[in-house]
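Contents: one structure, followed by commentary.
In this view, the complex is presented without one of its protein chains, the others remaining in place.
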Amino acid sequence: MSRAADDLKDFQRFTPKKLPVEEPLAPGHRACQGCGEVLALRQVMKALGNNVIVVSATGCMEIISSAYPQSAWRVPWLHVAFENAAAVASGVEAAYKAMIRKGRIEDKNTTFLAIAGDGGTADIGIQALSGALERGHNFVYVCLDNEAYMNTGIQRSSSTPYGAGTTTSPPGKKSIGQQTWKKNMPAIAAAHDIPYVATGSPAYYVDLMNKAKKASLVKGPAYLHVFSPCPTGWRCAVEDAVQTGRLVVQTKIFPLYEVIDGKYRLSRKVKKPKPVTEYFKLQRRFRHLTEEDVAFIQERVDREYDRLLELCGIAPEE
Amino acid sequence: MAKRVGIEVSIAVSEAVKLANVDVVAAYPITPQTHIVEHLAELVADGHLDAEFIPVESEHSAMSTCCGSSAAGARTYTATSSQGQALMLEICYIAPALRLPIVMTVANRSLSGPISIWNDHSDMMMSRDTGWIQTVAENGQEAFDLTLHAFRVAEDSRVLLPVIINLDGFTLTHVIEPIEILDQKEVDRYLPPYQPQMRLDPEDPVSIGPVGMPEVYTEAKKAQDEAIKGSKEVILEAWQEFGDLFGRYYKPVETYRTDGAETLLVTMGSLSETAMTAVDHMRAKGKDVGLVRIRLFRPFPFEEFLAAVEGAKQIAVMDRALCLNGAGGPLAIEVKAALYDEPERPYIWNYVAGLAGRDVTIENFVEMADGVEAAAADGLRGHYTIINVRE
Partner (left out) sequence: MAKETGMVSWKDLALGCAIVKPGSSAELKTGDWRSERPETDYEKCIQCGQCYIFCPDMVYTQNEMGFYQPNLFYCKGCGICARECPADAISMVEESE
């Protein structure tokens, strides 16, 4: 497999003053008011431009963008089923490879993008994802993580954070809500030895767009895990999507980093981390947590962050 | 020049796929399909076939990958059996709805449980309602020919539906038969390159697979229904042309010594050959028995079937799968549906036989012919018998 570092040698970054102008996603889509996921998707699509073929899993982004007869997609788009975005994208990528090699179409360096939610990535879709990553297809996989199966009514996924309330992990006398810690999908992707893995949040749009662009430049599989705030499912105010996307990074709950050719690189060191309560208090899905629960979570968040710093070769903070 | 060789049927099928110059093969191994995909892998590895061979991690992904490939505009092929067919079934409903001309060989094998690797038609029957065009091969030559025919039909702009070629696992896939392998020039004359009507292309963006709101779903299904009904014309045309070019003519329903026969057997697949020998034996003894063999299973050839059974007084329909609805097997149900509106209907008895590789002998076919005659004479009701079962 080629080295991402070589593919990214001449990478020209986007800056706040130099943002991409393309809008491959059209307005008029049916996402909820204030949807942080479609915002993240919009930013990723802007970074990738129009020379892209999108394969989408079933999920929020598929439903809101393709209700017949309206499509929000200005680029080619294919939806087959829920658990197979990575497998379908593998087919598109391989088809193009064969047709170009056999001289039937021109090589225009098209990007192959698979998008899926946390359900379609970490749960029902994990097999197809693992297969596609292992086979080394030249594609970008973006997981839009709104931390539950939102499209079907806010049921838990393996990406739901510990303690969060969902309809299938409701808090109650006998339960804290979600009883397991969020599955570490970026680490799972990185364990497949792929050239590029990154995490992103739409609150840090320049960082996210640069990562999406880099993912498309890398030869081989690239995995992007994008935090996608969902006011509807998290029960926060509709104007708070960006703020939650900011706080989740500032509280170290969802750190921004890359794994390039297997090496971890922190994107943004959190200088004065905020306590997790700052993040929780915006969202009613955490409202039931006791002080003890919060302390447990804070301790683990701190520990996980220190572990990440170590992986990045940075001394953990005091 | 075409060459007549002794060749394992699976290998002949892969050779047909190679001659069709597929672009993408995405397959997961399952007994008894394995030799097909293994040989394709070899052909690609040695540069004899210029294709992307994708060793996917499951059959569900195999069919998913095929959908992506076909939607991108590539000639696409896969193969499976039994449990693999079951696992990809979700996507098998989607491929024809999206009008993706994928070609798939199904090496027919029984469905679990109990788990069995041996041959019957339960996997074919499971995918009856998916919307795929389905043909059934009786021997190795047919397996080869029907594969080329499948690409030709699937990719025709009037069809654009995926096609399954059924061939009996082990009894066909693993036997060596004399098969005429066409050469590349001959195949190119029959099979033009694939010209997609709609594909994923940044120059001409389309959205494939949108949400079928209630306002459109019925119309979408009607369009699909009309498409598969309309495909029959192209299927027949493609068989006619095959015959004109290569001398082997295929029909949706084949008959064998049905003239003057009041008793008919109905079969599908490789056991038809045993049935033909049984018919010869019975005719030699003066019994007027004939055989009807179904080659086109989907869309069901109602017209040709009714013509084939005209004049028969009783029909023994052999099924190699159980419906588990209390009435026997699925083929008999289709036959009864085909005959329901006819003013004169023959008596029908359903024989379920050959489940999971259980042998069906010439004697068994004689038993079926005698049995249906006796049942008809007695006016027996009750639909079916599972033959060769130890009580």
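Order of writing sets the chain letters: A and B. Residues in each chain are counted from 1.
Definition applied: a residue touches a chain if its C-beta (ideal position, glycine included) is under 8 Å from a C-beta of that chain, and two chains touch if they have at least 3 such contacts.
All of these numbers come straight from a predicted model, not from anything done at the bench.
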The listed residue (B:H35, B:R75, B:R99 or B:H149) that touches the chain absent from the view is B:R99
If the hidden chain were put back, which of A:E239, A:E278 or A:E310 would touch it? A:E239
Contact partner of the left-out chain, one of B:L89, B:V216, B:L339 or B:L380: B:V216
Considering the complete complex, identify which of B:E226, B:D244, B:E342 or B:E363 is in touch with the unshown chain. B:E226
In the whole complex, not just what's shown, which of B:V5, B:L89 or B:V206 touches the removed chain? B:V206
For chain B, which residues reach the chain that was dropped from this view? 97-100, 160, 197-198, 205-210, 212-213, 215-216, 218-220, 222-223, 226
By the contact definition given up top, give the residues of chain A that touch the hidden chain. 16, 19, 23, 25-31, 33-36, 38-39, 42-43, 65-66, 68-75, 202, 205, 231, 237-243
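Methods note: only the chains that are shown with their structure count from here on.
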Per the centroid of Cα atoms for each chain, what is the distance between chain A and chain B, given in Å? 43
Which stretch or stretches of chain A touch chain B in the complex? 50-53, 55, 62-63, 66-69, 71, 73-81, 83-84, 87-99, 101-102, 104-105, 108, 110, 127-128, 130-131, 134-135
In their complex, what parts of chain B are in touch with chain A? 23-24, 26, 50-52, 54-58, 60-61, 64-74, 76, 90-91, 94, 98, 193, 200-202, 204-213, 215-216
